[in-house]
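Only one protein chain is missing; all other protein chains are in place.
Each chain carries a letter (A and B) given by its place in the written order, and its residues are counted from 1.
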Amino acid sequence: MILVIGDTNDITTNIAMEWIRHYTKDVKRINFSGYTPLNSLKITNQTCTSKIACIDTSKVEKIWHRRGSMRFLPSTLRNTTSSLYTYLKKEEDSLLKSLEDILGETKEYIGSYHKEVENYKIDYLLKAKDCGIRIPDTLITTSKKELQSFFNAYDQIITKDIRYGIKIKAQDSGMYSAGTFVVSEDMITSMKEHFAPTLVQEKIDKKYEIRVFFFKTTLYPMAILSQNDTKTSVDYRNYNREKPNRNVPVLLPKHIEQKVLNFIKRSRLSTGSIDLIVDRSDDYIFLEVNPQGQLDWVSKHCNYYIEKNIAEYLVFK
Amino acid sequence: MKVEQETPFKLIANCIPVKGAKRSSICDLHRGSIQLIPNDLYELIKKHEGNTIIEIKKEYNHKYDTVIDEYFEFLIEHEFIFFTATPELFPKMSMEWQSPNEITNAIIDIGRSYKYDIFKVLDGLTNMNCKHVELRFFRKIDFDEIETTVKHLNTIKSSVLSIDFTIPFSKDFDKKKVQDLMYNFPRVSSFRFYSAPEKKFIPPIDNKRGYIIYSNQVLKNVKCCGLIDPGLFSVNIKTFTESLKHNSCLNGKISIDIDGNIKNCPSMKKSFGHIDKNTFEEVLENKNYKEYWSINKNQIETCKDCEFRYICTDCRAYVETPKNTFSKPLKCGYDPYENTWEDWDKNPLKQEAINYYGLEPTESIS
Partner (left out) sequence: MDQIKKLQPVLPLTFQKAEIQKNRIFKQQNKTIAIDYIDTDAMTPYSFYRPISKIFTL
């Protein structure tokens, strides 16, 4: 049996499910937005068995963890006071991680909740570097002096979250990350001598970006050609016409492909999406990896039929 | 983007040039639009993709430098090309077309002559995992009947994702009522009212889906179908790739005519069974059912020379020469050899076929 952990309104889960059902009826799906009854996780001195959502997991051969996770907390608890919910989530989180490890022992488990929640950018930067892929010079600091000298050393620097995007909710408004942005001198001037840990990187002058979705050892790279076109951007005829960036299939040079595969192997990732940029001198630079990254647009724009290939892997291999 | 004379150019992989008899097109399958180009430019792209502008100009002994510059400015304006020192890293897009379900779309016609159970039809389509359905009424219909039908799809958690209604205009279908229905039942993707007092298009509200079209055209029967018109062009990867090897109307289609006959399309003569006697599965087992599914635009006369052939959808029910399987759709008024559009029903050469099918002139409410 194949078990898919996804979400009700995740287009990728839906398309892949159509393909899986085209090949077999022996598939079960668990949706993140729903409640997943954990019937039992039973550990004795002789055995370790589990039954989730009435599925005897010993019958499951492959698990594709596309998105989200199972949710063992009854939905009535989702609106409880925040510290109670935080506690319950923490307990659930440790259970989910253990369960993933246990299931991964006996069956092929592709995708990961564990990897997604512990997606530490710095760790992956180091792994990429160790695999011989160029990375942007990076500084994490709490000191203004260090920040200033890093700023002085490069043409331009950027800052982004170390792991979590800003999401602070107050009564009538909320504060959210603006994504990656260029750091100005004024910003640094406004800072105190010591501040909370901040990540900055040299800004790479890019030719284009590459999104590499990977499933097992198959890579699906797509180039994102952003148009730095001043002519069309000032052209009044285009003032309200959306001109989305061009997205096209692309190949990685063999030596880069090998390094990316090594990185995937070393990171023990079975699927995910890697962000690369190609700079003006055709160097490939690793930015980050997202273990539950999107693939719908890659599949669609490049006519890759990724969902079909995933289904075929799950059913036939 | 600027013109780079000394860097090889590469076509955007999902912008595809299609050569016609007298001119060509570039189908922008990414942004869903189309641009017409001279055949010379088509040839230039085909022959020189991966070369630099300097090289191309030299190849023509600098005789056409101005024209070449103009061509490249056009290609850049529409962002059909980009310049790269590593053209070998940018492959063509795969032209594969695949579907997990054998039946992808269905037409259900309902008239006065025979009464069959619509629920049963929808159950049958759901068994086939069919995702898109069009329901056309050639009789009066009230709002409640539509609502019951849509509710049934929810009840059976049907595979049908979209349902379009073509119905005669009546006061019973108040605009607000129709919009509410489309909001509450998002499977409903459109209402098209014919015999309406005026022509009007009402787009979906608040970025949701579901639009309304009012037309003053009178639709008496299935013989009004089979129109070929730029308004029906479909510029996307799925249609384009499907058209290369399959029929762009009938592939994956199943239909029921007003008498309950199961057919490729309600306008066609041949019946493969009856809704009260056969299942869709049985019909699909008939070897001849899919006969038309593979008739593609590369095989159809005139269409095979048309620059619109992979974005235009075909019609096999009404063709210029009824005895010829590969004849051009009758209701197409485009001539790819002259690049002219005319009213198809005024063409004297088409009168014989018009009489053969018993087509009547189109009628409108004035």
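Worth a mention:
Criterion: contacts are C-beta pairs under 8 Å (C-beta built on N, C-alpha and C of every residue); 3 or more make two chains touch, one makes a residue touch a chain.
Every value quoted in this text rests on a predicted model; they were computed, and no experiment measured them.
From the options A:Tyr87, A:Tyr120 or A:Tyr176, the residue with contact to the chain not on display is A:Tyr176.
Of the options B:Lys238, B:His274, B:Lys290 or B:Lys304, the residue whose C-beta touches the omitted chain is B:Lys238. Between the chain not shown and the residues B:Pro87, B:Gly124 or B:Gly226, the one that touches is B:Gly226.
Looking at chain A, the residues touching the absent chain are 8-9, 13-14, 17-18, 21, 28-29, 31, 33-34, 147, 159-162, 166, 168-178, 181, 183, 187, 190-192, 194-200.
Against the chain not displayed here, chain B makes contact via residues 104-107, 126, 129, 131-134, 136, 154, 156-159, 161-162, 164, 166, 183-187, 189-190, 192, 194, 201, 208-209, 213, 215, 217, 219, 222, 224-229, 231-232, 234, 236, 238-239, 242, 248-249, 253, 265, 313, 315.
What we mean here is this: only the chains that are shown with their structure count from here on.
Averaged C-alpha coordinates give centres for chain A and chain B that are 37 Å from one another. Residues of chain A that touch chain B in their complex: 18-19, 21-22, 223, 225, 227-229, 232, 243-244, 246-253, 282, 300-305, 308. Across the complex, chain A is touched by residues 1, 12-14, 30-31, 77, 79, 82, 85-86, 88-96, 98, 100-101, 129, 237, 241 of chain B.
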